[in-house]
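Left out: one protein chain. Kept in place: all the others.
So that you can tell them apart, the chains are marked A, B and C in the order they are listed, and the count of residues begins at 1 in each.
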């Protein structure tokens, strides 16, 4: 009967409490609509979130869910998944929750490669606490806590994830639901930790930061949609491309001597190339490079929870049925009459 | 008179309490011997450490020092440096202190680029707590907490640092004091956060993990010493080299058609190449690539503490002399007779 | 036509509307005007939990209550005389706050079908009629229509025009309570200096509202309140968080030290970070850290370097700081920790108030870890107590935790602000440089108050190492010696307790030093307890009150005062915390009066409790 579930079945009875126009709504919609396609019984799905506007997410999903504490969702999800490998775990977090207070748990989850899907709602601001800058805010951001502009050099979330040996690294945006939907599916399909950064608009405290990529007009020229084994093409008229000469990527215009064959063919499995792509990151694309969306990198590493299960199985076969009395007795005993 | 200081002047009166033969001793010696060369008055130097065998370090330096709490040294050092930019800050940490509990503070210090020198004593084990595996321990490590072998995929500390936008990334080892000495000097000279990983032998709980690189016999063939703008050569008879074809590095033998000119010329300022180098990381060099030592990457980014100071200066010129009474009074007042 | 003008001693008004309706601004304008007229007052903003819950829903309602009068005002009022509601949801959420027989000024345009359903009223319901029949006076006003009419020629968009609704209503209320419009007109002209058309529109709406109140039969009477007979002097309005910001900045100036705040945003403490981030020209550095642990530890680093170092947070964040606070205690470095308490436990109800972190402040650390704990009693009191916290931390080289709460942090009251040169001096002297042949430096030697010297990096000859391991008395070297551990443990405790010697003795807040009942409060409950005590005394009961700002160590004469009473009642917005400390330390049979509802006490419930005790 699971097959017959619809996205509505995944909406809880709680009213959604985000600001009107918040990017979180469209993400929620896509997540709910992708759920039936997973063919996983609703009761086997758990949404785990930290604290933040985005982290209210679990309340709106008619699955099991945990709204936890700020920054700790990766660790809670890790404990849940290790002890219950049968569950499908979705971790929802924000740029502050994941990369400020939760940075350590995130990089450790990524290196361990626990099988879960991390959706990072990046709005480059602290929403719930009403507008302080976050570790992804652009330098010079004037926010409640930085009246003269922020001085912090922001994280490049995807470079950080790759540096932490993430096995699946992708980017999407709230305003391109179709692509977002595909990315959610890809994240679900990947075994191990999937790290999906989603550009999300905070209409109240950081409205329009991502317009360059989300605006239908500017998007074609500024967003580069990656597809495995396809050349990297973008531009209104799909007349621009990215070429690699040696280590140096460059933007070229198709035609006049440059053909699709000359372009950089995307290879999801090449870690170094993925890293180069993650560095297409200039504010406003000032360096001329488009911002990549899609799967930058995927690799097959054994999932941590599977290894843990395997080790326990091995221990059980080695020791046979557990004998509690033998354990309590130990090696040396004596008897007092 | 500072000029006349010797390394002895930097030894405190406390007896050193590391295990006989611990790699920490040689590192301590090199740090003490490099201090006079900095020409910094002893009272302007502060050593800040977390908790661990390595983190006992400050007690042995006759400078100002803080033995803090586990994992938090980067944050304490950040607060100290921001409020006292005049001081020379040296942060001492271990692989557990820095990358396990302290991971978040480390990556944030690196992205902010606070001007301090981080020395990470990596012995791939928890020493002080008597031998549990750490985030840098090799997979399968049998330790007190992993009797059947560890399952965690370890961090690649240098890749992680680069992913976090570190401005200075280098590697040295306890058993090559001369090179270590140079690296300490380079770290000190760099403005911003310097991240120096030092392979350090724990004779009691992880003896010999780095022998491949530290053993005089195997070292030439396994360790690649990087020098800026020099070709990458190694091998007993310096007959091996690393060549880059496109993005793909390969180990070649000099002679038969391959000359030094064909080799990868090290460029400290190339972030992507530094990342590729950081990925020469196979256990026992099984992939055939030598382990790089030296400065993988250096870039000039403004130091956070300098920016903070500049912003305060700007605020002061903008507002003129502070007027506390005006502040207390505020904008709207009324008087009750 | 003219309306009879009735004089009142006190009045309470509550403005309620959708988050988008600008009720907080309306309230603060009414507050300023009223303050300028010389009334005493107390205010209470009642924010929705969500940033912007869907417009028109109960969850999206934002409220602001003010009590003002010609006598001293100690609380924002249990219930209001006039309730302004901009829509149906506002009525639903706030009717419980209106006293029976009170007046409801309702924006009729906020009671359409859609509004009713958003507010979860039945489609056929007529809530205004219902409340009228239950004994309230309803004054319906077509605020939206009237504002649009008044601004038809303003050339503004409808959206902008509708933004002026709140000024129209404010005009009506100004008329009703005979307030001058000038302060608000000034304010609007300043605020929209760059957009004169907006300024003019708002001002016109305000004036038209005023005229409308006057011209119509809406009200049978209007009210006026004499200026309050309060202490003479120059006043300003201030919230607790603002006062905290000023105190920290002031302490930096008087101690002549750079100020360093390491913080991480959290409701309701964030505004202290925001406020201090604007004080750079006073030598204040604010560092928004990656988390609370980095926030407090960065402050500890700054303290070692010679700054007045602070960290601010609330419940969940304070919990994360405890390991580091213990380190600062062990270092014996000055550190001020400000905990703006909110309703817990865990995430709890972040926008609601509570005072349930006292036992954590006093006992919530591993090992024997004595620190100083202070608590502010009102918005303006946050200045004095925060300033004192800085002074104690610096002069005694010890962490001081200052407890505030969401109610006083966001609530406002008039403040007779001090002149900078009347501020108590703060004496800080760093240890002096040492020459080769001087005595060896003893970082853990102590003065008569058990205070060790503060030797900051850069000082020649004082190079020393500090750590969290037990230290040898005097030298500060690592020591595992049993006797030394006992000595140091005792020293740290004596040092904390010695702080009481330099603090003023506790005065009676109300009443005589002996009587039938002693009421003991602490923190933000001062106002409501004081009012309730006064009203109980007015009934002829022998009730006295003391209010504690010093929770650890207690004032030296506390035991003596307790001795004067057989019955002791301790009202707290928690399940009983101060009462435990009193029973433990003074062996008195103190009783607790406890409510944990996320809201301040009402004067009524306190009064009843007191009368209960004395009968």
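Everything below uses one rule, namely that contacts are C-beta pairs under 8 Å (C-beta built on N, C-alpha and C of every residue); 3 or more make two chains touch, one makes a residue touch a chain.
Just so it is clear, the model here is predicted, and its values are computed rather than measured.
Among C:60, C:468, C:511 or C:553, the one in contact with the hidden chain is C:468. Summary of contacts with the chain left out: across C:192, C:223, C:363 or C:430, the touching residue is C:363. Summary of contacts with the chain left out: across A:6, A:83, A:189 or A:259, the touching residue is A:83. One chain is missing from the display, and on chain C it is touched by residues 49, 315-316, 318-320, 322-323, 326-327, 329-330, 343-349, 351-352, 354, 356-357, 359-360, 362-369, 467-470, 480, 482-483, 485-486, 489-490, 493, 574-575, 580-581, 583-584, 587, 589, 595-599.
Think of the hidden chain as still there; on chain A it touches residues 12, 14, 41-48, 51, 58-59, 61-69, 72, 74-84, 86-87, 104-105, 108, 308, 311-312, 315-316, 318-320, 322, 324-325, 327-330, 332-337. Mapped onto chain B, contacts with the missing chain fall at residues 15-20, 51, 53, 67, 69-71, 100-101, 103, 126-130, 132-133, 135, 144-148, 204.
We take it that only the chains that are shown with their structure count from here on.
Centres computed as Cα averages put chain A at a distance of 29 Å from chain B. Distance from the chain B centre to the chain C centre is 45 Å, each centre being the mean of its Cα atoms.
Mean C-alpha positions place chain A and chain C at a centre distance of 39 Å. Residue numbers of chain A whose C-beta contacts span two or more other chains: 101, 103, 135, 148.
Across the assembly, chain C contributes residues 280, 290-291 that each touch 2 or more other chains.
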